[in-house]
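Have a look at this one.
Of the protein chains in this complex, one is absent; all others appear in place.
Presenting chain A:
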Amino acid sequence: MPHDEEILVRAADLRKSYGEHEAVRGVDFEIRRGEAFGFLGANGAGKSTTMRMIGCVSQPTGGELEVFGRDPHTQGAEIRARLGVVPQDNTLDGMLTVFENLVVYAGYFGIKKKAAKAKAAELLEFVQLSSRAKDQVNELSGGMQRRLAIARSLINEPELVILDEPTTGLDPQARHLVWERLFQLKHRGVSILLTTHYMDEAEQLCDRLVVMDEGRIIASGSPRELIDTHVTKEVVELRFGTAHTTELAELALTLGGIGAQIEALPDKILVYTDDADDTNAALEARDINPTSVLARRATLEDVFLRLTGRALVEDEA
C-alpha cells in the first residue's frame, strides 16, 4: 500500500507490555500533517509509552506502527532524524551550557557547526532564553529548562514535534509561556503531538485528541465533539460544608431525578444538566441547601470523569 504523505503516524492495535504488565493494550489512531493531536489521560494510562514507541525509543510488543510511512523497528534512526522530541524529564545535557546544548544536539543530526550556531541563536530567541545562552543548564528554572528542551526539539526542523506532558510541574506563569510558544508553533504549521493530564491544556491546544485510560483509547474527537458526545452542556457543582466522601455519596442518592446524571466526588457533587437554572429550581423545590452552588460549562475534565468515574488529576495538591 503506498504511503499517504499526509498521515504522519498510523497505529493499529498497537501494544506494549513489560513482562506481565500491559502498558498499552491495543490502540488505533492516525495523526495527520499540520494538526495538533493530544493524548489525554491520567498518570499511568499508557500515554508516555505510546509517545516513546512513536519516538522510536521503545519497541512495540504487538500490533502495527508506522511513522512517516516507515517501520520504527528497522528505520528508527531515519524516523528520529525527522522528529523533535521533548521528553517529560527534558534530558538536557547537564555538562553543557544552554547554547552548547543546542549546538551539540544539532551535531547529532549531522547539522554543520555554522548552520547549527545560527539556528541555535534563532531558537533561543524564539523561547526567550537568549540572555541565558552562556549559563549552565542546572542554573535555569523548571520552566526555562522546558523551553530549552522545546528549542532543542526544533533544531532539526522536524516534521512532527512530540511533547510528553509539556507543562507538568510548572507554575502557572511558566505554563502560559510554554503554551504561548506552542501556539506559535501551531500557527507556523508545525505538526504537534502532545500528552497531558490537564484538560485545559488539551482543550486549548489540540485540534483532535484521544482519551486514554488503562492502556486503551476510550474516546476520540475534537475537544468540542467529545464534550457534546459524552456530557451535557452544563454542570452544577454542589458543596455541602464539610461533608465528605460517604456523606456525599448518600446525599447524591437523594438527588435522583435532578439533571441528567449525578456524580459524587470526594469533596463535591456534580450534577450534569442541559439547563443550570432548571436544576437550581429543582434543588430549591426539594429543599436541598448546599453551602455553595457553582454552575459552569462542561469541560474535558467532565468527559474524563463520565468515561472513567475518576478525576484526571488526582495526585496534585
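Just so it is clear, contacts are C-beta pairs under 8 Å (C-beta built on N, C-alpha and C of every residue); 3 or more make two chains touch, one makes a residue touch a chain; residues count from 1.
To be clear about the criterion, contacts and distances are computed from a predicted model.
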Name per UniProt, for the chain absent here [options: "Putative mRNA 3-end processing factor", "MaoC family dehydratase", "Circularly permuted ATP-grasp type 2 domain-containing protein" or "Transport permease protein"]: "Transport permease protein"
Of A:91, A:204 or A:291, the residue in touch with the unshown chain: A:91
Touch criterion as defined above, residue of A:15, A:47 or A:80 at the omitted chain: A:80
On chain A, residues whose C-beta touches the chain left out of the figure: 18, 55, 57-59, 76-78, 80-81, 83, 85, 87, 89-96, 100, 103-105, 107-110
